Every structure is written in C-alpha cells, then in structure tokens.
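Every protein chain except one is present and positioned as in the full complex.
Then we have subunit A:
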Amino acid sequence: MVQKLDYLKETASQTAGPYVHIGLIPGMAGFDIFEKNFSNVLVTPNTKGERITLEGRVLDGSGTPLRDVLLEIWQANAAGRYNHPADRSAGALDEDFRGWGRAGSDFDSGLITFETIKPGAVTDKAGRKCAPHINVWIVARGINIGLNTRLYFSDEEAANAADPVLNLIEQPVRRSTLIAKRSERAGKVVYAFTINLQGPEETVFFDV
C-alpha cells in the first residue's frame, strides 16, 4: 500500500446545446434580462491599439455554416500583456481592455464577428516572443467538449514563421488553417477566418 493521492476528477463536459444563447447572450435568444451583458465588442473608445474586426464562420463536415455556435476569444492587449495577474511580463496593462468577448453566429448566415484590437506579441515562459494571436473557444450543439484553437494574422509572416506553437504543427499546410486574412473594407481592417470542424482542411484544434 502507498499513501493515497486525494485528487478530485474534473467535471465532465456536456454540449452547450442549441439554446446556449439564453444563458450567455440572452439578447440573441430574444429577450432582455440582465442589466449588463457580455458581448462581441471588446473595445471601448479609450482602448489602445489598432481597431480590427474579426469575421468568420464555423463549418461542419458538409461545409455548412453552424448557425447556433458560440465563440469566445481571449487575447492580450496592444502591448502584448494579458489582463490577468499570472501574466507578469513587462508590457503595460490597459485598464480599458479586458481582452475577452463572446459572440453567437447569425441565425441565418452563420456569420460571427468581433470588434477588438490587434494584440501585441506575448512573451512565453522561456522569454521568447510569440506571434500575435487570439485564443478561441468554440461550443455548440453537437460539440461535446469545447474546442480550443487560435487565430494568427496574415500580415505577420515573419513572426508566424518563428512562432513556437505554429511550428509544433507537423504539416506546414495545416498551419494555414489558423491564419486570419487581412483586408480593408470601408476604412476598417477586417480579418477573415474559417474554422472547419472536419474535412481535408480541418482546423488545428489544441489540447490545452
């Protein structure tokens, strides 16, 4: 016999189901209940950094957009610092930027948008600069446990080429599934992304 290790087990995940909006973004379910709501707009007028729109869809194995999916994003501020005590890097905190938001896909088109800023490069534990990226978490009916992925930026080619996480992806062709493409539209910077749940272009998902 040995001493017993008294660890607990993580609670099992269950699908968010088709009515996830009720709990997390009730306005989309069709009613108004909370005084304050979370949203897909991460910026206030005072937030520092380059304004960007993230715009994309999540596609199922038939190529059909999910119209009941919910995404959350978590990102560093323009100085590459997360608004959390465990980030002890040198970049300045921005009190006008929490760095987190959530969005439901449009019930007709499946389109998902976020209004945010482009994050700076964060520093990993070894002191290496990582390419700017946004962490993404995906839940929906039919998704049994939330999916983690990342979005990188198409105009950061040199940083992306050196990024330790992108370089963990064995097949270079799969790295491109994480790159959001920059364009400008009516004076706004838009990064477009597509998340494929299955198929030859399946997005790289992480076991974090």
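What we mean here is this: a residue touches a chain if its C-beta (ideal position, glycine included) is under 8 Å from a C-beta of that chain, and two chains touch if they have at least 3 such contacts; residues count from 1.
The rule is simple: contacts and distances are computed from a predicted model.
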What is the protein name, per UniProt, of the chain that does not appear here: "Succinate dehydrogenase/fumarate reductase flavoprotein subunit", "Nucleoside ABC transporter ATP-binding protein", "propanoyl-CoA C-acyltransferase" or "Protocatechuate 3,4-dioxygenase subunit beta"? "Protocatechuate 3,4-dioxygenase subunit beta"
Contact with the hidden chain, among A:13, A:44 or A:183, goes to A:13
Residues of subunit A in contact with the chain that isn't shown? 6-24, 26, 29-31, 33-36, 38, 60-62, 64, 66, 68, 72, 74, 76, 82-84, 86-87, 89, 98-100, 107, 122-127, 130, 133, 135, 137, 139-148, 150, 165, 168-169, 197-198, 202-208
